[in-house]
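Let me give you the structure first, and then I'll get to my questions.
Apart from one protein chain that is not included, each protein chain of the complex appears where it belongs.
When the chains are written out, they are named A and B in that same order, and each has its own residue count from 1.
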Amino acid sequence: MSETALRPSAGAVSPSRAPLPRRRSAYARRRGRSGLAFVTPFMIIFTLFMVAPLGYAIYQSLYTTKLIGGTRFSGFANYATVLQSGDFWNGVIRVIIFGGIQIPVMLAIAFFFATIFDLGIAKWGPVFRAVYFIPFAVPIVVSSLMWGFLLDPAYGPFNRFMNVIGFHGFNWLSSNLMLPSIIIIAIWEWTGYNSVILYTALKSVPRDVVEAAILDDTPLWKIILRIKLPLVRPAIVMLVFINTIGAMQLFIEPSILNNYAPGVVTATWTPVIDIYNTSIADGEYQLGAAMAVVLAFVVIAISVASLAFRRRREFR
Amino acid sequence: MSARRERKRRERLESIDAAIPVELYGLKRGTVSVLTACCALFALFILAPVAWVIINSTKTQANIFESFGFWFASPFEFFHTFANLFRDVDGDGTYSQWFLNTVLYSLVGGVGATVLAALGGYGFARFEFRGSKLFFGLIIAGLLVPITLVAVPLYLAYAKVHLINSIWGMILPSMVTPVGLYLMRTYVELSIPRELTDAARIDGASEVRIFFRIALPLMVPGLMTVLLLAVAGTWNNYILPLIIFSNNTLYPVTVGMGLWSQHAGNSGDANLYPLLVMGGLVTIVPMIALFALLQRYWRGGLLLGSVAN
Partner (left out) sequence: MSAISLEKLTKVFSAGVRALEGLNLSVRDGEFVVLVGPSGCGKTTALRMVAGLESITEGTVAFDGRVVNDVSPRHRDIAMVFQNYALYPHLTVAENIGFALTNRKIPRGERERRVRSAAAALGLSDLLNRKPAHLSGGQRQRVAMGRAIVREPSVFLMDEPLSNLDAKLRVQMRSEVLRVHNTIGAATLYVTHDQVEAMTMGDRVAVLNGGVLQQYGNPRELYDRPANLFVAGFVGSPEMNLYEASVSSSDELVLGSQRLPLGPAAMVLAPFRGRAVIAGVRPEDLGLDGAVGDAARPDVASLVADVRGVETLGSETHVLFSIDATRAAATALAAGTSLDSLLGGNTHNGLARLDPRSAVRPGERITFRVDPSRLHYFDPDTGAAIR
């Protein structure tokens, strides 16, 4: 890596024979090369393990391998298959519904608690904050397993509870309730993390703005909804964005829960499950690659759209 | 010990002074109690699965199904089940091996990710070079890429270069964290004043020296946040190891337990259910400990500062 060593005595780099602009540019170039050196390790690994596979996937999606005839260039044939696949798009709609319900509900709850912590209007705030953050330390596989036990149709405590209060034969993991159950699980998993982010955002609202509102005799609900909430909008937009990207890629929870209620989660229940099954279980990785590309476009489109989604639904 | 407690006490008091007193909000009587009750209810919701896991890790398989979920039952099988984590119960592999794998992948991947993100973030933040904007834009675009788009072709590529069933096949991709790089760049911009590095350059320090002696010490809180995120991300990773490993001695805990979960129903004698519960418990404990330990460094504000940019 090039080192730019300067002589301590002078601030100049080279004898001032050359005209000023050229001298600065040479120095700047050398410094730029140092910058490049810092960035190179990341770029190498990034290119090898993200860009290259991506390119390869896109490349592969344009081919089809058949038992007879081998691998041939098939252009957009795979894409046509995907676009016409009702199952795939049902999966897409399913995750959109999932995100459309889970994200606003979870953000509302997260904002509710973040506000409580920020204003200090409940006791033992720091304790609750720490507790709510626990799910973030739990791998999703494990939380799915735990919740699977709790919601197990035959033996889970929550099912038994439903029987006790009168709903007999209640099944949290039936095909009707599977998605709502996963929504509950997702809320369990992510609310704490989101509320910490929102809490930090709320704390950075300048104190004197709130004091000015107090002197103006502003009621608390107005302070929260009309002063603090608008000022944390950037954080909310960011959270909607990253939550959307995650929601569209729903895979682990349904996969694991399927072991407790076999058959409910079909092979194409979510787009990523579909891709996985197509690529690995069925071995049609080229079709799978095309699916993944299509999904990527959908994800990007919806994520970018979510950035334009500026108005948050108010709770209560 | 007393000095530390004294400092904590002072910090707490200062934060009380720094916050707006609750009385000024004009709350009706009893609001605080109602809100505290809401918090407690949600806390119950959060803790329920954790409590369940702790309690049921002590039970036999039969008891898991038959006894009341949220209280203990005899016999107390905790240590017996725990010992079974070290045995290959049904041919899927040993939990202890999976655990060690997870630790290996997470630590090496996490540290590697942090190093790369730190170097890269510093480079993007403090230097201008041709293509820097382009490269950075590319990396941010990487945020949008779904994992699946990358995992499957990686598998195919590994097949060609004999990286299937290699730990590096898992570790190296884990070191790519666009989020981490973005956070580090933001952190460098926020907390290392340009004047500092400029002064060091004028004093004749080399760029390497400036990075290690001046920049790095100032970047520590940001490094911790990125480390935490990278370790958590790798610890959590399921799809990638699921695809690239076929040798069950290489599985991380996530994949192993997923497999157990699949086989549990027809495992017969193997009694996988208690193992699943115990395995879950053992997985959670270190991560919670890690977070508790490093919570001083958790900079939620960092994620926010990046939004402002």
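Methods note: a residue touches a chain if its C-beta (ideal position, glycine included) is under 8 Å from a C-beta of that chain, and two chains touch if they have at least 3 such contacts.
As the structure is a prediction and not an experimental result, all values here were calculated from the model.
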Exercise. Name every residue on chain A in touch with the hidden partner chain.
Key: 206, 208-209, 211-219, 222, 227, 230-231
Self-check item: Interface with the undisplayed chain - residues on chain B
Solution: 10, 13-14, 16-17, 20-21, 23-24, 26
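In the analysis below, only the chains that are shown with their structure count from here on.
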Self-check item: chain A-chain B separation of Cα centroids, rounded to whole Å
Solution: 14
Quiz item: Considering the complex alone, what residue numbers of chain B touch chain A?
Solution: 18-20, 22, 24-27, 31-32, 35-36, 38-40, 42-43, 45-50, 52-53, 56, 64-66, 68-70, 115-117, 119-120, 122-124, 126-130, 132, 135, 138-139, 142-150, 152-154, 156-157, 172-173, 175-176, 178, 181, 201-204, 206-208, 211, 232, 235-236, 238-239, 243, 253-254, 257-258, 261-262, 264-265, 276-277, 280, 283-284, 287-288, 290-292, 295, 300-301, 303-304, 307-308
Quiz item: If you look only at chain A, which of its residues touch chain B in the complex?
Solution: 1, 3-8, 11, 28, 31-39, 41-43, 45-46, 48-54, 56-57, 60, 109, 112-113, 116, 119-125, 128, 130-143, 145-150, 154-157, 160, 188, 191-192, 196-197, 199-201, 204, 207, 210-211, 214, 219-220, 223, 234-235, 237-238, 245, 248-249, 251-252, 255-256, 259, 262, 272, 275-276, 279-280, 285, 288-289, 292-293, 295-296, 299-300, 303
